[in-house]
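Every protein chain except one is present and positioned as in the full complex.
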Amino acid sequence: MSTKQSTLGQLIAALGLDTENEWSHVVRERLVAYALLGLYVFVIWFPIYFIFITSIKPTSAVLDIPISFVPTQPTVSNYVEIFQNRPFELYTLNSLIVASTTTIICVTLGTVTGYSFSRYDFVGNKTLLLSIVGARMIPPIALIVPFFSIMSNPPLVGGLTGSLYDTRIALILTYTFFNLPFAVWIMKNYFDGVPESLDEQARIDGCSRWEGFVKIILPMAKPGIAATAILAFIFSWNEFVFALVLTSSEQAQTLPIAVSLFVADDFVDWAHLAAGGMIAALPGILFGLFFQQYIVSGLTQGAVKE
Amino acid sequence: GGNGSSDGESGSDGSGETTGTGTESMADSIVFYNAGSLKYDPGTEANIERFEDETGISVEVNEVPWNNLKTSLTTIWRNKDATVDAFNGPTWWLADFVASDWLEPLELGDSHMSNFPKNLQNLVTLDGKTYMAPEFGKWGTYLYDQTHFEEQGVSEAPQTWDEVVSKGQQLKTENTSPFAFTWSNKSVFTFKQFLYQAGGQLFNDSNEPVFVDGGMDVMDFFTKLRTQDLIPDGISSMGEGGAGDTFIAGQLASVESWTPLGARALDADGWGKDRLASAKPPKGPDSRATFQDTNGISVSAFSEKKRAAKKFAQFMTTTKSSKTNMKVEGNPAVIPSVYDSEEIQSQYPSWLLEDMKFNLEHAKSETYLAQPQVDDYLAEQITPALLGDKDPQKALETAQSNIERLYQDIGLL
Amino acid sequence: MAHVELNDLVKEFDDVTAVDGISLDIPDESFTVFVGPSGCGKTTTLRLIAGLERATDGEISIGDEVVNDRRAYERDIAMVFQNYALYPHKTVRENMRFGLEQHDTPEDVITERVTEAAELLQIQDLLERKPSELSGGQQQRVALGRAIVRDPAVFLMDEPLSNLDAKLRVQMRAELNKLHEELSTTTVYVTHDQVEAMTLADQIAVMDDGQIQQVGAPTHVYSNPRNMFVAGFLGSPSMNFIEGTLERDSAEKLQLDIGTDTHDIPDEFADELEAYLDDQVVLGIRPENISLNQDGIAANVHPATVQVVEPQGEKTVLELDLDTGQTIKAAVDPDTTVQMGDSVNLRFDRDSLQYFDPQTGESLTYESKSEQKLTA
Amino acid sequence: MAHVELNDLVKEFDDVTAVDGISLDIPDESFTVFVGPSGCGKTTTLRLIAGLERATDGEISIGDEVVNDRRAYERDIAMVFQNYALYPHKTVRENMRFGLEQHDTPEDVITERVTEAAELLQIQDLLERKPSELSGGQQQRVALGRAIVRDPAVFLMDEPLSNLDAKLRVQMRAELNKLHEELSTTTVYVTHDQVEAMTLADQIAVMDDGQIQQVGAPTHVYSNPRNMFVAGFLGSPSMNFIEGTLERDSAEKLQLDIGTDTHDIPDEFADELEAYLDDQVVLGIRPENISLNQDGIAANVHPATVQVVEPQGEKTVLELDLDTGQTIKAAVDPDTTVQMGDSVNLRFDRDSLQYFDPQTGESLTYESKSEQKLTA
């Protein structure tokens, strides 16, 4: 009893909910925040949970009524069957390579360009920025055919022979085209919020534009960079239509394609689909968990808050 | 025929290979686009393995989700790209592909083609050339829940549309609807099947849409079913999976579904050979024809490995392959003789085989140009009509005039 | 080490002219202090020298080289910003190290200098904190520390001690003095603290409205202002100005008629003022040069009534109404016993008198006083 | 209108105790000034009163109500922040209006008050600018303006004049004084400027290291510090401390042996100091209470050598080496003629002497001097 209380007490203290050390309104707000966040997380995770329990139900039990929301006879057979037939490791690898390369390119170029747009009033600054944002308003679906033709013909540059069709490079190029404008724009807006006096101080400290940018401004732009990186990563991670058209084999196909393959034409085998979906979701979830501290610290650190 | 070495000099496909002529040497690999995952096509998978073993030509299978296969192919061909050699798809794509010069005639020879029933041969032949080798059949089979029938005192499946209605009254219970259709979320397919049963067709020989009269029979039938509550609510959204699921859940007394549902039902909990039964489709005003949705293999006109691809198309559609496919997967064979073979007879109940064979021989279909858009014009009118939200006559007339205009537009009329 | 030269420097922001044609020579190794009212352009001038703003017009040279087109990082300066501009994500130590690292200073030198500066600024215990965890004065000391660890050609300091208490400020002032004596780095310094200006400066530049009013040695400027603005700006409480008409008294000597009272002009100024006979002249006298004549009425005293007694610790400031109606201030001994309402006689220290032209504000006695000093 | 009471107030940041048990009564309508060295906890105390920090311990009441759990916006205070904290996206006018709008002030009152305050602060011309287009001093005035337009229960001002030049500061000080006389709003004020502290305060609280060292009327605290810290902190240059051994001279009177020289203890302190006979005692004397005895050696003078002559305008500060080796400072008339190296005799004003226990730092004469003042 007493230990229970003390662990409860510890929990309360750890969550910053003890009225001893905190303002009562702060505690009240925190409580409300925890409650709301808890509710929200519960609601948005419920579908994932439902897919998960569907995936560990025996195939036949999936269609039981009433629906059981707690698995009674969990089984991994759906997973085993799927894994036997699917090179998921390859799809995951492709997704990872494509998404991370795209992210690196977009974040690098987007950050430096966004910074210049934010700080320097060079000729055409506004026009260029507007055209960058405007560029991304073209709906990509309208461009499937031209893109396919670019990628399936030997590239103009580099003296390479052979086309880029069904390579990760094709996807990376396509995705950077889509993501870069946004990266530039997000970073520009972010840098607008970083006080210019810090640039000046860096200059006084003997930094050239490059050095000041790299050593002072970049560390402070972490939240913006993190947001941009996540955006670029997830967009590439999730893209489907172009992956479908530009790739045709495991050497370049990504997870969304893998998932879509579970959809047979004429009936949906929900148990296996759910298992496949979980497997396809897993890299993302693991990725999220693994990088959570980077995501979180990226999104908060460097903050210019004074 | 298991002897694949007859023309098996596996010449390497030289880099300077030219397209178009049949005199090229045999490539040692081809790219095959399969609709959906081979996981769900074990029959095809087994046949591909046999092909590779016997010819030494390796087949690179590219699984493309069904919904996107046509897009992928269209994109590739609009670029005159040689990425794909052969693919597997339904017969109703043929007309558009052929009209665009995207497919290569298969030159399968009469001996091969004569294995298939006449109606099917016609379907894959355009301007006298064969563009698709039929691989396996897809058509509706009337399945019913025998236990439920017995409980409601119905001893025999309905033989005609009228019986569907009359027996439906008996079969209806609180939890169970008497009747549903496999094609139900593709209302066009449903419509076509019943149109054929009513003796109608979509187009006449000079490409004019002519379905309004026959269509009205279909609409009348449906209105009866709907107003008398003999089909479930929301019928328009019940895809094959949905109808099948509902059937297995015991909430449908009978269903017109493509055959694998039979196999699924036999495996399901609480089902078995005693409970599941099949019958021939109920006869409409004209016939018991079902809708033909057969899949076959075609070869790309832009392929650089046409010889190997054609060989593949032929191999995959031999009697043996057809039998294998049916054995492994339960896909209905498109060659009547397969149903009589001993292996198959021992594997499936004879009543089922009898109905399947009947369907194969009586199925109907049409190939017509601008199929997706024609279907779209149809669907947008008949879906609300089927649901009772629109006057059927008016819906059909609108659809017909829209299609007429489309055909004028593209120069067919 | 370098001397800095400003030539007709102008800086305009949209519709504000912040710096309006400044020319100034800042000799090598000198300590030049800018003073002037709020918004007169001190910070802007510093930023122009630093290369953080582009001059609208004019020329800046550092060490004989025109640097208008040089980037700030190429000018080799260290600067203390008025608003600190500390890097919020770096600790105090990192803030201080950064400039040195940028200049490829060896690690041991960095450590040494940072430690030294931290000690000098009494922030040794704060080295690992982030700026947000510091008090205002501590942040300011870090900003100062960041500059003094460097060894630049020019130091620019913008009110670096404004947030420090008197005691610390005296210490820091002494340290800055020592530092300047040791390193002799040319320093340009902005302050609003007169004591700082007087004690630190080799030369002091008084600015107003974007222009330099007077430049010179601090005591010279203080005791010999060129015009009423400078006279009034320096000194706290500021100089009293008493306007009157110049006339001749019965003895034919010049005297100022200031209403019901008169003021005798000292003989040495008679020549300069002659020309203003019968004209308006302003007499300037600093509060600390006024004393209470408690021995009864004598010559050259002015009767007045005490209005306010303001003890300020080391001195007491009196607000007095002259019998002529003008209000003036006097700074007297803190142990004075006068009280509100007392009638007193004021004696103006005759060595410290100044006379100005009320129209132009120019000092009438500037030249002669300057000479006097020189000969003295 | 409200009085403010602080009871054993403590504020700890992670490992720093910024405020360490402060108890203070701030009477209604009073003007209380906090002074103390940089980092001693002044800002933190203000923030605690404002409700921007939560007290780790202790109690704060405003107008008889304990407000520990009241939020800042429920406390009805106006505050000038040390770092201004202007809203960068609002114009000067909007910055000033905002607080009034929050308190549902009628439009015409807002307009009137903002116009008035702007005039008073001499920022009328800047009303449409954004803070980033202002000089440091201008920003500070806006921050001040934002507070004074309000009519709160308590004003909190954190070094509101630190970035203004002397002249403007004197004006602002006067305006604040007038404002306080008109409105009588309880005001808590932090400054490092002693003149400000002395002239504005009804009571002054000297802080060190998170604690209050002494509270009282400004002149009282200045002339009668409770301990060496207070004595040394107030006044600039600060009080000289001379340590010696208390002994009896030939006449049996107490005297301080300060090496080669001695210092006679005035009779009125004989009783208090008696107990320290043969012990160490520290003599405190402010620089301005030291004068140069130029009439040759007499009683109670101390010979010394001038080391540094520092003219500061209104006074000149001398750094002197006593013959005993100790260094002290004296503030003398600016027209002094002494020069570096001169030998002089110093006279300590005997009314202004202080004595301290060197161990505890406590004043030994605090009690008796307080009484003296009272009876005087």
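A few comments on the model shown:
Note that the chains take the letters A, B, C and D in the order they are written out, and that residue 1 is the start of every chain.
Heads up, the rule we're going with is that contacts are C-beta pairs under 8 Å (C-beta built on N, C-alpha and C of every residue); 3 or more make two chains touch, one makes a residue touch a chain.
Here is the rule we use: contacts and distances are computed from a predicted model.
Looking at the choices "Sugar ABC transporter permease", "Phosphoribosylformylglycinamidine synthase subunit PurS", "2-oxoacid:ferredoxin oxidoreductase, beta subunit" or "Dihydroorotate dehydrogenase", the name in the UniProt record of the chain not drawn here is "Sugar ABC transporter permease". Set against the missing chain, the residues B:44, B:75, B:88 or B:318 yield one that touches it, B:75. Listed here are the subunit D residues that touch the chain not shown: 47, 50-52, 71-73, 76-79, 81, 83, 85-90, 98-99, 102-103, 130, 132, 146, 150, 156. In the full complex, subunit A touches the hidden chain at residues 14-16, 29-30, 33-34, 36-37, 40-41, 44-48, 50-51, 54, 62-63, 65-67, 69, 109-110, 112-113, 115-117, 120, 122, 128, 131-146, 176-178, 180-182, 184-186, 189-190, 192-194, 208-210, 223-224, 226-227, 230-231, 234, 237-238, 240-241, 255-256, 259-260, 262-263, 268, 270, 273-274, 277, 280-281, 284-285, 287-289, 292-293, 295-296, 299-300, 302-306. Hidden from this view is one chain, which touches subunit B at 67, 70-71, 74-75, 78, 96, 99-101, 185, 232-238, 242, 245-246, 249, 251, 369-370, 372-373, 376, 379-380, 383-384, 387, 405, 410-412.
We take it that only the chains that are shown with their structure count from here on.
Note on chain placement: the centre of subunit B and the centre of subunit C lie 96 Å apart, centres being C-alpha means. Per-chain Cα centroids separate subunit A from subunit B by 40 Å.
Annotation for subunit A: residues touching 2 or more other chains are 306. Multi-chain contact residues, meaning those touching two or more other chains, occur in subunit C at positions 83. Those residues of subunit B whose C-beta lies close enough to touch subunit A in the complex are 31, 33, 35-37, 39-40, 60, 62-68, 71-72, 75-76, 78-79, 81, 83-84, 138, 182, 239-241, 244-245, 248-249, 258, 260-261, 264, 267-269.
Across the interface of their complex, subunit A is touched by residues 50-52, 71-73, 76-79, 81, 83, 85-89, 98-99, 102-103, 131-132, 146 of subunit C. Those residues of subunit C whose C-beta lies close enough to touch subunit D in the complex are 13, 16, 35-39, 42-44, 82-83, 133-138, 140-141, 158-159, 162-170, 192-195, 198-199, 218-219, 222, 232-238, 286-288, 310-315, 331, 334-335, 349, 351-352.
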